[in-house]
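Heads up, the thing below is written out as structure tokens.
Every protein chain but one is kept in place in this view of the complex.
Then we have chain A:
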Amino acid sequence: MSRPFPYTYISCPCADTPVPDPARKRRSRESPQKPTPERNTETSEDQGETKQPNEKGQDEDEDEEQTFDPRSPRSNFSLYPPEQLLYCEDCHQIKCPRCITEEIVSWYCPNCLFETPSSMVRSDGGRCGRNCFNCPACTAPLAVSTIENVTGNSSGQGPWVLSCSYCLWTTLDIGIKFDKPTNIRSQLQKMTDSTTAPTFDARSRQGSRAFGDLKSPLSNFASIDEQSNAGERDAEQSSSKEDATPTPHLGAEARFAALKNFYRTQISETSNSPNDPLSSEFGFSSPGALNRLMSLYASSSRLSGLYGGNKKPKSKPPVMREALTASEGLRIASEDTDTALIERIPSSDCGWDGVASITQRTEQSPDVRFVDELLPLPVLLRTKRAKRCKSCKHILVKPETKPQSTRFRIRLIALSYIPLPTLRPLAQPSASSISGLGPTPDLNALSPLRPYHVLLTLKNHMFDPVRITLATPSVTPGSVATKVTVLCPQFEIGANSDVWDEALQNATAPLSDRITGMRGGEKVPEAGKVWEKGRNWTTVVLEVVPGTLPGTQAEDGRASDIDIAASLQKDEDVLEIPVFVHMEWDAEAQLEQQNVGKASKPDDLVARELAYWMVLGVGRIQASL
């Protein structure tokens, strides 16, 4: 992960929970039962304050068995920066992006920031239906500009083009101009559907219906189909612009619509029952499609003859035919297409620069081979999503619908519950014999076998004071054994108070910081003592002695970097400290959980606790001493 040192990650406990059936997790409609109820950190009310719930016991067991290894491959999936984590108030658990489900609240275009109604999203192909396009050559947004206004006399007139201000591509490169600066997508649609040659002008508006041009001589033979379906097809054509990447040659969209129509009519003609769900609007992707296939097999297989032999076998299912004519969407590749392509590629007017790159072609119709066939890409829509807890289905995040708004209706982020960890190196104390009261150490080059002091600040965002217990393996896992000592593993963090207090506190903070800064020179980290304490934060000292990298010669220190690099895994020299955080606090009991029987006293407190691993990225260990 590429965050600058020092960083902190928090491990979501979901990675440790054994999942009996991996498929179960994928199912979004999971039973609302928690996979591991023993992980629930809530102390039930019949338990006293001192009684440890199951979870604690289990974690201690785990502790004895193994500590969290930030380098294990599994950790990749559980470590998140603190701001990405959510917190479910019902499960009393940290929720990472893997333990939530998402629901789309709204679609919007990232370029014009207009919301697209969900009914329009499908018909627009999930792309912006206005004037927003990306450059097919470099993906930068395209701007609508005129080409004849340089003199300033005909401003607002004249043909319009889309131009990329990053790579200077314009639609003139593919010979497209627009009549008006609005509704470009439909203009483009008409052009690409109706024309057969790549050189066209929007002013030739005739033939906007794609099928007129699609008719080949063969289409006469299919005139019956054509007539019967023409009206439906036209409606289909105008209502759905399914695929937004047409080719200039044949009108891929029109062809797609034709094929889709063809198969729809085939299905409706060949379906057995009149109320076959396939013939309805939902068509191919509906469960009925599977039903149909299954019944096909069941009726034709011998098994049905065995088991249902006494029944009269059903009539042979009618066979669907494939598209036969161009009007049905058939396209026959001409024989010399490939040779023409091959001849064109090395020719002087094409060359390397004229061939579309793979990345360009992935966004285009499969027929596009050359840069002069690239079409502007309507901007893909983005979504605003609400997030739910996967296990209890409670909503954790719900943004406002409007694309421009950055506010949330509901936002249960982990930072409001767990203390925010920040890490900072302490300036080298003068007691250190190697350097005097030097500057803060360079975290990208920590010398091995030299003690460093790191300040870990935990800031509480809850309105209750929290008792924290930190634990860390005395030697970090991995091949580089770094000794770590938390000088004060148990401490308390004060409660957060409201915003005004904080503002006042901030006004005085520099002064107090300065005092401590002055004292910082004399201040020596002491075991069992908190380094510094504020209203809702506490700082403790970690003593870190980085281990030597394998291959480092302690005596001569002349191991070459190449040897070390070869002997090390990637980022093996990064010093990451796993820290187990256990927090306890007395929360006000929530109404829905308890006290229905009891008389609810205002000072009714429930002891809660939460435990998780976090990883402190301190720095990178130097190879030489």
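Rule of thumb we're sticking to: contacts are C-beta pairs under 8 Å (C-beta built on N, C-alpha and C of every residue); 3 or more make two chains touch, one makes a residue touch a chain; residues count from 1.
Heads up, the rule we're going with is that contacts and distances are computed from a predicted model.
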item	value
Candidate names "Dynactin subunit 5", "ER membrane protein complex subunit 3", "Phosphatidylinositol glycan anchor biosynthesis class C" or "Transmembrane emp24 domain-containing 4-like"; UniProt protein name, chain not shown	"Dynactin subunit 5"
Which of A:Cys12, A:Leu86, A:Cys99 or A:Val454 contacts the chain that the document leaves out	A:Leu86
From A:Ser72, A:Thr440, A:Ser474 or A:Ser497, residue that would touch the chain that is not displayed	A:Thr440
Of A:Leu324, A:Cys392 or A:Leu415, the one touching the omitted chain in the full complex	A:Leu415
Positions on chain A where the hidden chain makes contact	80-86, 108, 110-113, 138-141, 143, 149-152, 155, 164-167, 382, 387, 397, 403-404, 406, 408, 411, 413-415, 420, 422, 439-440, 459, 461, 506, 509-510, 513-514, 517
